[in-house]
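Of the protein chains in this complex, all but one are displayed in their positions.
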Amino acid sequence: MDFAYSAEQEALRREVRQFIKENVTPELADEANPESDVERPRGQGPMAAALYKKIYDRGWLGITYPKEYGGQGGDRLTQYIVEEEFTRAGINITLGGSGAPAIMAAGTEEQKQYYIPRLIKREVSFCLGFTEPHAGADLANLRCSAVRDGDDYVINGQKMYTSAAHMSTHIYLMARTDRNAPKHEGISIFLFPMDTPGITVRPLWTIQNNPTAPVGTTYGNSRTNETFFDDVRIHKSCLLGEENKGWRVGSMGLNLDRVGASRYLISVRRDEDIVNWVKNNRFDGYSPAENPAIRDKIAEMWIEAQVCRLMTMRSMSIVERGGKFTYEGSAEKVWAPEHGVRVTEAITQMLGPYTTLLRTSAHAIEDGVFAHNVMGSFQSGINHGSVQVMRDQVARRGLELPSSRRPKKVEAK
Amino acid sequence: MDFAYSAEQEALRREVRQFIKENVTPELADEANPESDVERPRGQGPMAAALYKKIYDRGWLGITYPKEYGGQGGDRLTQYIVEEEFTRAGINITLGGSGAPAIMAAGTEEQKQYYIPRLIKREVSFCLGFTEPHAGADLANLRCSAVRDGDDYVINGQKMYTSAAHMSTHIYLMARTDRNAPKHEGISIFLFPMDTPGITVRPLWTIQNNPTAPVGTTYGNSRTNETFFDDVRIHKSCLLGEENKGWRVGSMGLNLDRVGASRYLISVRRDEDIVNWVKNNRFDGYSPAENPAIRDKIAEMWIEAQVCRLMTMRSMSIVERGGKFTYEGSAEKVWAPEHGVRVTEAITQMLGPYTTLLRTSAHAIEDGVFAHNVMGSFQSGINHGSVQVMRDQVARRGLELPSSRRPKKVEAK
Amino acid sequence: MDVLLNDDENLIVDSAREFLTGECSTKLVREMEADALGYSRELWAKVAELGWQGMCMPEKVGGSDMPLVYLGLVLREAGRALAPIPLHSTAVATLAVARDGTAAQQEKYLPDVVAGKSVWTWAFTERDPRFVPEAVQMSATARGDNYALDGVKLFVDNFPQADYCVVVARTTAGSKGAQGLSLFIVDAKSKGISQKPLITLAKDKQSEVTFQDVLVPKANIIGAAGEGWPIVERMLDRGTALLCAQMVGAARKDIEMAIEYAKFRTAFGQPIGSFQSVQHTCADMQMWVDGGELLTFEALWKIDQGLPASVEVSQAKAFCNEKCEAAVRNSQSIHGGIGFMMEFDLQLWFRRVSAWTMRMGTSFEHRARIAHALIDIPGEVTLGRPLPAAA
Partner (left out) sequence: MDVLLNDDENLIVDSAREFLTGECSTKLVREMEADALGYSRELWAKVAELGWQGMCMPEKVGGSDMPLVYLGLVLREAGRALAPIPLHSTAVATLAVARDGTAAQQEKYLPDVVAGKSVWTWAFTERDPRFVPEAVQMSATARGDNYALDGVKLFVDNFPQADYCVVVARTTAGSKGAQGLSLFIVDAKSKGISQKPLITLAKDKQSEVTFQDVLVPKANIIGAAGEGWPIVERMLDRGTALLCAQMVGAARKDIEMAIEYAKFRTAFGQPIGSFQSVQHTCADMQMWVDGGELLTFEALWKIDQGLPASVEVSQAKAFCNEKCEAAVRNSQSIHGGIGFMMEFDLQLWFRRVSAWTMRMGTSFEHRARIAHALIDIPGEVTLGRPLPAAA
């Protein structure tokens, strides 16, 4: 049992912090953040490009990927530490979702050599084409089809909530390749450029769209998209893994996306914010920090945040030992998002009407971060496996409770 | 909309209070309470018998029953008011469960004339023979059998948690009369004396058994029983309602037992107790009443208690108008028991180690009522329809949400 | 004792709901979010014809002198429909005039209110967001026949569209707490007033209003100068209870949408509403809104009876703050991604209910008020009986 980082890891953290202090100006963090301007391509403003180059040069992008593919061959804990610090500073240094791990696990040598170094250098970015209008929690119900035609596949269908589709170079798509196979056995994964003819991206604005949320507020973005595929013809080499074996590849990627620094931080950073705010601010004659009922609630939330942190540490420890989760990742994905909602709602009652004020408003507290969180914090309990599905998994995988007489349990987005 | 009692009702309440003040001494309340001495027959000590005679003479027993059966022909609200005051004083003036309403609804004229006046005068009392070792929440799964033999039925089987069986004159029993019929359609109800040959009552001691709990602590009793039926022969006139139609009769009685003064009070009286205790007591230099975090929690609990009260008022209003519940009774049976647990557990943290002390201990607070409640409060969420089943009913009956693909929903104890 | 609606009350509800179903589409609600004044002048005129603004106004000014419970039912329906009209702020301000103003004030101002010709609001909060007398710093200095008002008010509802604003200020220089406070009827277009919009997640109209040497005639004081606090308390209690009514109306509609959605949206081969976890969540949502509604109308009813009702008001608001928020947030969760989209209507309710939970007193404030009444006043408490002494 060891609850501390090693001296080396602590040194790394200091190094990252120093780097951020020197390089991440408020303007730059703002530019680099995809939520700060819904129309600007993700992290491709000139300041951001220069920053990412610097981060890359320090060896902090793609840390866990093998050196032969442009990574650092480092461990997940190192990545966690670096990612945590950058996430707190509003800079996303992940490779953007579950595409890269899926390629490493299931891709051909050619695919690995093409995609991984480019993802790390941010020359390539994926949007996720999984969800459809009738396939959300029940993702395997998807209908978007890929039909083999000679050396090509022809794609037709619609994807929902393809966040960042308008500023990604490629899509990581799940489609049905066999209509006659059982639900989970006729699905395949494809990787191809977003400028392939026949793709139409239409914006879907979320309730956070006006004005845009401050950096790292919630999982909710101000813009997402629906994407239409109309006879989109791609070469068969775009297939990732085997045909009709895409379900497992896709699920594996999603599982990896349920743990880690940014998901942990999104749920607990409001705990830090509220403590730091109340200890340094007051409303004229009134200081919420002096109200013992509010203090009690702050402490209660803080304890929960620590549990979120420790569950994340537990997941990291399991990964570091090369072990596998039975339920621990799912537990983290219940506890942290639900805590995120609880702390958000607790803050509304600590700061009252100030919590209604958005970013651009006079008197908004902390750039309106708490208000934006009210609108978006519940999203974290829905995305990437709802808390209901996660609890099912804790119960069935972790505790081995029997399935009820319902259609077979499936891995769901 | 009218949230007040009428002048007449208020006058009645004052009258009952005055009666209690004059007649209910602590010794008597103690004697009358079945929990105060596990071996003494229920409410049949000499003081209690005299008290019940007086209450009967005032017309406060069997208020809602027709005059021709020894009742008062009064309304449920009047009954509620009287019952609330007596319950608070630790005196049970109900007819003891769901037997009497079931007889009124389904009994023959002869059964009504025999049982109702005697129940009101407390010459007859029922214990409830429903639950079995393998039929709890899923009550319709019961196995205890009643086989017709000439003019008799012969009963064999076992009943669990037959509380008060050792001090009741009769049993209100649910048994299977047709093994081949579907689960719910082969069940009948029988009423017969507990001194019928072949009945064996064995005590089951609960976790509240030593020492016994103070008056009205929780639904948990210090003693319950298991009751065995070994070729118990009863006359066919003991059948209540039609043969094989007992499920509906039994459920109806249980439904009525889910609302009312004593169930409401059991869940909220700790709210009154804790407020009255903290406002009048302190621990040397420390007064919990001066701790704003504790005050905040007390207020939170108080609000919930008011919701329990208002839900009860709503049920009474529906009944008074001759209406039927869709989900309101079930809602009350979720909200009140769960509140009862919340307030109980909140109090453990307000009074700390004092809440571990039982009735007979030095330094016990309020006769150890809070400690006893810790052990028993959750019982109220299990008895007479668990909160899970009640929530199912709110969702399915009240909100008309569809059943899942499981065996058909049933009315469960 | 009958906590259900009687025939008259049902009539009020049915007619209001029928009217709003016809006249208040979500299209209108969305248009008014983008409107400069944020409300439909047409709808405002129509509800005046129905008598909403005059519902609780005295008969002598053209009102119907109905109980506050009726207005609560109308605001519940207005909340249900998210009706873009300044009815709540107008009611809060004008009820203070109707209940505690002089005959002259009532005759001068209220007929226009009843006729739907004027919009009112009220201004209490400054920097300190609590609804306690200490939070009022604004000064009102006597100068001849006038008082000069100086200070900044925050979170003033509907100010840009208001004709009049009931403002709480200190007429006694150097006074503390509940002493020395007065309420003024202020012409919202007075010289020296400027406003800055606050941008809220509800997309409604909230303002920072600055008063610089604003002259208000002494005749415009409601009640006696310096003795305004009890009037303010009554105004806030009425306003808080009416806000709760609006909130439970909106929350009710919001959860109905989620329950309906759960019936037809399928996943894993069956409606999501057939999963026990969704069923239980829906059951909880129903019970939360029911609880908020019962608490709210008991509070309004007690005000109507002239009984002490501060505790009841605080009960309703503290509960609605937490449970209505939980209810509408669960509606969002049941809807999944679609509920998060602007083009889908659910969010219209979610954003407003959320904002209302943060106004007119936090749960902490209201619970402190309840605890004070329960604990600090001697005597034994019993649920369902009046507290030992008025809180």
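A, B and C label the chains in the order they appear, each numbered from 1.
One rule holds for everything that comes next: a residue touches a chain if its C-beta (ideal position, glycine included) is under 8 Å from a C-beta of that chain, and two chains touch if they have at least 3 such contacts.
Keep in mind that this is a model prediction, so the values were computed, not measured.
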Sole residue of A:I93, A:I187, A:A331 or A:A364 that reaches the chain not shown, by the stated touch rule: A:A331
Touching residue (missing chain; options B:D138, B:D178, B:E243 or B:D367): B:D138
Contact residue for the chain not shown (choose from A:D271, A:E345 or A:E366): A:D271
Selected from B:I294, B:V307, B:V369 or B:L399 as touching the chain missing from the view: B:I294
Subunit C residues touching the omitted chain (full complex): 275-277, 280
Where the missing chain touches subunit A, by residue: 1-6, 9, 77, 88, 268-269, 271-272, 275-276, 278-279, 289, 292, 295-296, 298-300, 302-307, 309-311, 313-314, 316-318, 320-321, 327, 331, 334-335, 388, 391-392, 394-396, 398-405
On subunit B, residues whose C-beta touches the chain left out of the figure: 131, 134, 136-138, 141, 160-161, 204-207, 209, 211, 220, 224, 283-286, 291, 293-294, 297, 341, 345, 348-364, 371-372, 374-376, 378-379, 381-382, 386, 388, 391, 406-407, 410, 412
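Criterion: only the chains that are shown with their structure count from here on.
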Chain occupying the most central position, where position means C-alpha average: C
CA centroid of subunit A to CA centroid of subunit C, Å: 39
Distance between the centres, which are taken as Cα means, of subunit B and subunit A, whole angstrom: 52
Junction residues of subunit A - those touching two or more other chains: 291, 293, 406-407
Sites on subunit C at which at least two other chains make contact: 270, 275, 278, 364, 367-368
